[in-house]
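The complex appears here without one of its protein chains, the remainder shown in place.
What follows is subunit A.
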Amino acid sequence: MIPDVLIEYQSEIWVSIGETFIMVGFAILAALLVGLPIGTFLFLCRKGQLLENQIAFSSLNLIVNLIRSFPFLLLVIFMIPFTRFVMGTAIGTAAATVPMMIIASAHYSRLVEQSLLDAPKGVLEAAVSMGASIKDIIFKFLYVEARSALVLSMTTSTISFISYSTIMGVVGGGGIGDFAIRYGYQQFRTDLMIYVIIIILVFVQFIQYAGITLARKIDKR
């Protein structure tokens, strides 16, 4: 059932999958801890929104755009001095999480900003009329109404993070993508590469399915 070549390389494959999990996991963490607040703030600073602030919006928007429009491979290389400063080294899986976390924050923040448009304006107005604080408006109204869109955005982001993680081999980050390149491509084990790609595809399909199912389940509107 399981191809011999996968069994032959199974310990390397498990290590690679582990590395991918670490890189993507930290990216998701950064998306939630940094991307979500930044995206929320971007949304609230928009014209006509509660914290309307043209200057704050434009500057933050510019930063997010810059990071997102940087070709990721170049961003990783460009960030090496910063990564080395933060982590003490620029090489390895731990160091690779740094650029992953940066791109993840920018990526998810943009999707969050769009997702929050899903909360009807009238509901936010009702919140203000009840004397809700900004914090209450965000957690008791905004996120509640936009939760399906936020989950779908996280699904999209996670899939992008997996894709981003496949190039982290350039800084010794490892991961399943790097495994496919090193063993499958460079050692001409095309069959191995194809099996690894199938593993990634199955994984991405699963995430997509889980995200859509969850988003549907929590949407009561």
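Please note the rule applied: a residue touches a chain if its C-beta (ideal position, glycine included) is under 8 Å from a C-beta of that chain, and two chains touch if they have at least 3 such contacts; residues count from 1.
As a working rule, contacts and distances are computed from a predicted model.
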item	value
Complex member absent from the view - protein name from UniProt, among "Xanthine dehydrogenase family protein subunit M", "3-isopropylmalate dehydratase large subunit", "Ferredoxin, 2Fe-2S" or "D-methionine transport system ATP-binding protein"	"D-methionine transport system ATP-binding protein"
Selected residue (touches chain absent from view) among A:Q10, A:S58, A:T89 or A:S133	A:S133
Absent chain, residues of subunit A that touch it	120, 122-123, 125-126, 128-133, 136, 140-141, 144-145, 147, 218-221
